[in-house]
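In this view, the complex is presented without one of its protein chains, the others remaining in place.
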Amino acid sequence: MTIALDRARTTRWLQEYGVYAAVVALLLFNIAFTANFLSVGNFRTQLVQAAPVCIVALGMALVIGTEGVDLSVGATMALAASLIPLYLGAGPAPAIAMALLAGLLAGTFNGFLVAYLGIQPIVATLALLVGGRGLALVIANGQLVQLHDPAFLALGTEDVLGVPVGVLVAGVLAVLVALLVGRTTFGRALVAVGGNRAAGVLAGLPVRRVLLGVYALCGVLAAVAGVLSTARLSASDPADIGLLMELSAITAVVVGGTPLTGGRVRILGTVMGVVLMQLVRATLIKHNLPDSTAQMVQAAIIVVAVYVARERSSR
Amino acid sequence: MTAQMTAPPETPAKPRRELVASVLQRQGAAIALVVVVAVAWLAFPRFGSPDNLRDLALQSSFLAVIALGMTFVIITGGIDLSVGSLYALGGVLAAYGSQWGFLAALLLPLLVCGAIGLVNGLLVARTGMAPFIVTLASLLFARGLLLAITDEGSTTYQIAPGSAFLELGRGTVFGFGYPVFIAAALCLLGGLVLRRTRFGQSVFATGGAEQSALLMGVPVARTKIAVYTLSGVLSGFAGALTASYLQSGVTVIGVGTELDAISVVVIGGTLLTGGAGTVLGTVMGVGLRNVIQNIINQIGTLDSNYQSVVSGAFLLVVVVLQRSLVRRR
Amino acid sequence: MDPVLEVVDATKEFGGVRALDGVSFALRPGEVHALVGENGAGKSTLIKVLTGVHRPDSGQLRHRGEPVVFTRPAQAQQAGISTIYQEVNLIPLMSVAGNLFLGREPRNRWGLVDRARMNEMAERVLAGYGIREDVRRPLGTLAVGAQQMVALARAVATDAHVVIMDEPTSSLEPREVETLFGVIEELHRRDIAIVYVSHRMDELYRICDRVTVLRDGKHVHTGPLAELPRIELVSMMLGREVGDIRAHGTTGFGEDHHAGREPVLRAEHLASGQRLRDVSLTVRPGEVVGLAGLLGSGRSETARAIVGALPLDSGTVLLGGKSLPRGDVAAAVRSGVALLAEDRKAEGIVPNLSVRENIVLAALPRLSRFGVVSRARQDRVVETFMRRLRIKASSPDQKVAELSGGNQQKVLLARWLCTEPKVLLLDEPTRGIDVGAKAEVQALVDELAKEGLAVLLISSEMEELVDGADRLVVLKDGAVVDELVGEQVTEGNVLAAIASGGERR
Partner (left out) sequence: TSRETQSTGQSSGGPAASAAAVQSSGPGCTLAQTGYPKVDVKDAIIGFSQSEKEANPFRTAETQSIRDEAAKLGIPDDKLLVTNAQSDLNKQISDIKSLLDRGAQLLVVAPLNSDGLQPALDAAKAKKVPVITIDRKVTSQPCADYLTFIGSDFVEQGKRAARQMARVTGGSGKVAILLGASGNNVTTDRTKGFKDELVNTPGLTVVAEQTGEFDRSKGQAVMEQLIQSNPDITAVYAENDEMGIGAVTALRGAGKQPGKDVKIVSVDGTQNAVRMIAEGSYNAVIESNPRFGPLAFQTLQRFADGEEVPPTVVISDDEYDETNAAQKLGNAY
């Protein structure tokens, strides 16, 4: 009896805190077995690399919370990136504004398809995944463009209060999104829509507007990630930026304990999910494992992490 | 295809308007296909050439085999993202196995890809993990395995020119490649299994309302395991066919094929939420995709960047149309 | 007599909640055995243990004296135990025939499903239950009652020697209930043992031989039913003294109310497709208006139309003299209309959210400023209503999915009350909740009306309607056929109105 109870408790604990435990375990492993791991520079690198994925994953977590999914985030990043060189002549602010506007439009478009036309999220956003990058390439005339505007590039290189700009942005956004989910009517409505849409309708929630808002937000966040990645790369590269980002983001969200069935959003978990996957990648590279092994190990880690964090059906 | 496959499930026999609407909805892809083909035939003189049609059929056959498995998976309410990787892996294994003869070339990919599909199924059915994430992991795993057996992709296994296995992908009847007939036969069989066997009924029941199906005594777990295994086997088989056709186990194929397969299944009218769908619809979806692709080629002057924009827009149009037809009902 | 099916000392926990606590239960061959208890007493759980849906944490299952372990419902079915579960558990997208024969489809000599024969057999079987629908239609397009009959036909069609029915009548209309009882008698004659769960006392006394009472997951009593006075049965279920209960009536309703003059709600000529043809009604503050009619007469549709959840072809809804925008639920809620939906699971609770979050869901705009929810105000509201409605939950943070049906219903009622509505539309507010909770809900409705709330009450239970309503609007085929006021509100008049279809006027 007590054994059973202990097991139940352990399970619950793992479910709740599994990602954190995994992050800690991986950190310990690296400290023990990876050369030069314990250095400020190294942690900076990990955070800087994780920042764009994290920003995208925040938006993805919201979408997943509504029982949806957004496959077009990578394409949206490309769209945002493709616009930057066109407007950078007018200064970084207009360029960034245009990029974010593109993200907003892309997201709103997805949201419209999902909320007002009732198209299933996977298919609705698949259309933009297929066409969006093409559009970005058309805008950019198919070319990578080297950027030279120092103010814009500073976004990718400078620190504020000793923290890289990208990391700072990701951190602030994470806090804001967490507050949005936990404290606002919008956040409540979002989770309720994901948990039981029909009930949301009858409770007088603005279900469609909430969905539209969630996808729009996801689009904007993807665009933010696109801007930051572009600044970091010091080039607008619509062909490659954000490639397979949708899968990375979804993985991070799910590994972080947000179920794909909606009705629940875990923001801190999502951030930890991003950190976990980043550490996994870093570990594999640092130990110079060949691509084949790296991919198989990643697969195994995803399965184990999600297995531990899954919602158990009692039997 | 035969009458059994064409018959939409549970035709409501009552009012005619309802019937028309339901046919439009269920066979939306077929109707769109007819329209698109007619337009292409009129607009592009070379579209109707035997060579073009043969190539169209052949190219469609590989995707059709993969999408067949995907149809089963999606009807159970699941999704299989690993098919693209398994397709590539299957091709490599077939080429590798061909050195020991026909049977090895055929069985090796079926066994390995089937085993990965089985693991997908076990994880989905027994642990309650989301199919999306389970198959995403096996997408990575299968790619990794493929790289491992090809020295990080540096070795491409060739099928010896005299090998009997080559005939499978390269033989023709009336100029149409064997894969066309094989895919047609598989789809026919798949349609029959889906519509006319208890297993097929279990597939529909599992996707329609899993909890109810369980209470009604449907072997839900076994059904899920079976469909993921089937999807794995079929992807591996499509890979083997492709390898035979290409004479080698090419490592660079199959990237993004899962999205192709999902979109053709959806275009074919199968609900992503599960519980409804037809094999015929999927076949039509495959046809539609490849005809559009072919038309883009016929135009010839379309900038390569615009091609994906057109594909995306097209997918959107079909899905929106289909949705509005469903709504109308 | 040896029991055909028996559990000994079964215990089952769900994450800390002990749904069954050392329960033993034995079913004798050929008997109709009633299983009763409050909401959340563990009836459904016990049934699920008997049929292999759940495996008990401890305890033993015996089938015909032999210890067995059912790991899947399919195994119990193969052993001859068939079940109609509490919620209609069929496949909505699958055809009626497909549902009926799922898993035992007739096959031709190639082993393929013989659809023609299956449809023909299905038609024949269902005709015996008074259902003459196209069996190729998706099951989901049938009315709920008809679906329930399909489930019944399915359960009985297998050659079972045990049939378990978990609240089979909760969504049946009287005629269908009679059909069901006919089937039960037939099964009784064939010496098939039946477990019968229901909250309706009349039914139990009419058809059951013996009764087992559960309370809070524990076994309380097993014995012959006929000699057990009704009031004693109820007292065992509730765990209260007999005298305590006698003081209350059969329903929780009190006297008629004093309604205001001017109607606060006025619905005029509502029409929507085939389902709603012409419905006009008014509700005054402090008045309980009942909506009577058979299943499928359009009562739920009327309520949905009033809040804007049903697209209207024509008609207007006026609230306090101002017309509500069509098809805008949010606007209706904002103006003070609240609908407690019929289907608690599908349209009511948000299962993943806590009791607290479920309660404040509809009132969020009032509890927040600039879109930010005020914790303090929220907690105050939640606490007030949890106390007032006596919601049994371990804490406001408990997931609502873990509550019993009756408590879930109260949470939903609380959700609407905290929006401080002017008009409350209650669609089957006591369906599937136990006698105790039912009386509480009824008393609450009464109290609310006294406070000046306008209430529209939809119920399939005649007693509830007649006792509760000050005025009754009778619907038939989507149109108002009669209106009964004051003294006219009697069971007989309602039935007459339905039967004559409005000729009385």
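Think of it as A, B and C in the order they're written, each chain with its own count starting at 1.
To be clear about the criterion, a residue touches a chain if its C-beta (ideal position, glycine included) is under 8 Å from a C-beta of that chain, and two chains touch if they have at least 3 such contacts.
Quick caveat: nothing in here was measured; it's all calculated off a predicted structure.
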- Query: Among the chains in view, which touch the chain not shown?
  - Reply: A, B
- Item | Selected from B:Q27, B:T223 or B:S248 as touching the chain missing from the view | B:S248
- Residue list for subunit A contacting the dropped chain reads 34-37, 39, 41-42, 45, 48-49, 137, 142-144, 146, 157, 229, 232-235, 237-241, 243, 281-282, 285-286, 288, 291-292
- For subunit B, the residues touching the chain missing from this view: 46, 49, 51-52, 55, 59, 62, 146-147, 150, 152-154, 156, 158, 170, 242, 245-253, 255, 293-294, 297-298, 300, 304-305, 307-308
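Rule of thumb we're sticking to: only the chains that are shown with their structure count from here on.
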- Task: Starting from the mean Cα coordinates of subunit A and subunit B, work out the distance between those two points in Å.
- Result: 30
- In whole angstrom, what separates the CA-based centres of subunit A and subunit C? 42
- Note on the structure: subunit C residues touching 2+ other chains are none
- In subunit B, what residues contact two or more other chains? none
- Message: Considering only the defined contacts, which subunit A positions touch subunit B in the complex?
- Response: 69, 71, 113, 117-120, 122-124, 126-135, 137-138, 142, 247, 250-251, 254, 259-261, 290-300, 302-303, 306-307, 310-313
- Which residues, counting only subunit A, touch subunit C once they are in their complex? 4, 8, 12, 183-186, 188-189, 191-192, 195-196, 198-206, 263-264, 314-315
- Query: Tell me, which parts of subunit B touch subunit C in their complex?
  - Reply: 9-14, 192, 195-198, 200-202, 204-205, 208-209, 211-219, 275-276
